[in-house]
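Every protein chain of the complex appears in place save one, which is left out.
Labels A, B and C are assigned to the chains in the order they are written; within every chain, residues are numbered from 1.
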């Protein structure tokens, strides 16, 4: 931390700040300038609380210096983390991965039909919610373990890996048995008990950014998972909250190249939640890929207008096929291979 | 929901929208104007998904009409909810309640000393965290059940009620044994599994507003608790996230009179988290009371500069006494009695 | 500025940063810690651009230290600025000033009737817009100089001072002839040409905070006026933009005590624009006074439902009288005298 003094701070006020630094166990490092004095704190291992300083006489401001996350940072580990799934899909290794499927698993037929379609179109991971966190207690809450079994069946049939959300300890126990990737949702980004539990799972975890989380808070939340021993973490940008209600969220595309610089973890974009509007999903998928995303996660339903949740941001199957065409053009123009589904190849 | 058509929408496009409304089981209610057609949906019990409509040809926009929360609303119940605690404190009944204490319980001495001070100064509820949700996995995480026992001892000694945070199912089991009010924190506002569990507790629950939660989302989160049967819910405004880092959060004082109009539940303000800056806590406490808050929750520590968390927003004991003086002046000027602690009266 | 290096930055990288500091004409001030090196820049008079540093190899971040505003700060001038108007009203001198009147001047009768009412109720400054900045080009744009003449007539009749908005150079020429205070609106907060022109006016200026301005940007905008020689500046908090549309804006009440600490200029609150909702104006007026505001500015109209602008946030005359009662109770409880209008006293 750096403590900046007022330009007219007295020598006594400066001494009092130094004494307070010594008092809490660190060393003061004075840094005079023409207009004012600043005093650094050295000897600390982590962040220092500005509390004892910010309202001392003569203090103008306190500035944090040490970054709080460690294991998730590029400083800690320079090379990209690559996560390999049972069906051969590799996330973070320079290829583009597409995850797709319905918002919620609603029935065996609905899921299988959608899964077959997205596999043929080139997705290698199937998404689908069996446990749904909903703003209203009166909304559809998901099929639970039945839904997970349907996901597993779709996996077998279509050569996919599966990703699905866990919303608490109980659902996480089940999800880690069935899924290839455990999804932690935006509203649970700072549910630290759940992050810790996911950190003790053998399965990869995809951590969505909270709707008003800073980049730093998001990386610190991932740090909770790594700190428990699970290194297989995927970050997912899904839109942040802004003042404009023209879209459901504001997809923070810039977070993609920024986080790729700060961290070695793979970053996936979710333009379905990020925009909330069907016609914006394909252009924003192309944008995310052009910005360097390692993957996309897209909501697709055989009949979005009858979906039990998120219908307005869910693509029709043929729209998803079209989206894949555009995404492939961009990815390949930039030299990024798009992962292919062995099932789709076999059918072709 | 109301579907607004473009001014030049064709009769066929209008018919298609009507047909889609019938298709999903409701009735269209056309509402022509000079410049364009709008079509209402009637017959629905809850909110209708705009998905099937918003990108139909000729549709300009879809507007939600039905409010999603029910039991928390003034429409549902006109009279104020009043919550009575074992020590006689009443929250929501037109008197002002002050809750105070350290951010974290750190030791028996620290807690008892602070508790005695806040009781003498007029607080009737003791706050103190035994389970701490922290942004960083490397920060102090609380004393757990030991801390709860210290809280219980302080309650006996100083005639206080106690409030403390639960962060997951395990800690909630413990907290509901010891505490008079279970606190659910801002980051858990949409941890729906935890909300449901709290809804099955016999103890009152104080639900903090999430840092980027809308008023509607906050009330819907409370609805989760009421929907499970627990009617004793207190809402706590603790500051929202804005673009300006001059303060830790932006205390949304306006939310106090607004929520009092929308809901029958009591509303408490937290100017410690709401500002994050010691010198701003007293003026903002007065402001919250002047705006109609049913209570305040304030961080106080016998020595804030040595606090293990939130020191910079924690008051010294004498600052808290001073704050109480200002708050009393405002409350009494507006005809709001300030609750008094029997212990303090007895000592006086 | 402080340049923080990565924990594993090489000595060469550190030397390169130092060399760059020398290159731009300043001195490097190294500040080692156990985990990393930080390098301060000294010798600079104002803010240093982080550009040449932030993407140098080994640099983790660049942190601004010097505050950019000078004359508006408490460091520069410790005692409160007090502004005296021709009718004896003093703003910033420890008393509470109330400004009230219609959003727009619509007719002589409307203005005089409203002016008489607010004067009797205790306002000492009459507000009213003759030049209206409107989001839509098709909305009512004000009466112009005719409106100013009506304001001047109301001033004579009811012992008021008058405040009205200037929106460009032309309107400012007129406004400064007629008004006692020139108002600069939120959308013009960074219209630097207009700020400069107002800085050369002999009349006091009230500068509204921009809807997404930081405290720092607001103070820098005021600095433009002081830098041209006009020291009579009043700051007006009128609500900031947040993600929640439950209110028109979010009145940042905390800005009041915060700005009073950072600056010597008086601060006025505008709960009409700050909330946009009639029933919230009185409680938020009380809150602003309890937080330490030097004044209030309130929209009142003899018949708000027929107002040409802002009707939904405008009080009926009797609601304003009631508001004054509540505000007086809070102000007097806190020892703040409320300014009185000689006309009202004379009538009483």
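Criterion: a contact is a pair of C-beta atoms (placed from the backbone, for glycine too) under 8 Å apart; a residue touches a chain by one contact, two chains touch by 3 or more.
The model shown is predicted, which means the values in this text are computed figures rather than measured ones.
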In the full complex, which of A:30, A:93 or A:292 touches the chain missing from this view? A:292
Even though one chain is hidden, which residues of subunit A still touch it in the full complex? 212, 214-216, 240, 242-247, 250-258, 261, 274-275, 277, 279-280, 283-284, 286-292, 326, 329-330, 332-334
Touching the hidden chain in the full complex, which residues of subunit C are there? Just list them. 20, 24, 46-47, 49-52, 54-55, 68-70, 133-139, 167-171, 187-188, 190-194, 196, 211-212, 217, 220-221, 223-224, 227, 241, 277-279, 304-307, 309-314
If the missing chain were put back, which residues of subunit B would it touch? 2, 4, 6-8, 29, 31-36, 38, 40-45, 60-61, 63, 65-67, 75, 212, 241-243, 245
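Just so we're on the same page, only the chains that are shown with their structure count from here on.
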Can you name the chain whose C-alpha mean lies closest to the mean of all the C-alpha atoms? B
Farthest chain from subunit A, comparing Cα centres? C
When centres are defined as mean Cα positions, the distance from subunit B to subunit C in whole Å is 30
Between subunit A and subunit C, what's the gap in Å when you average each chain's C-alpha atoms? 39
Set of subunit A residues in contact with two or more other chains: 212, 241
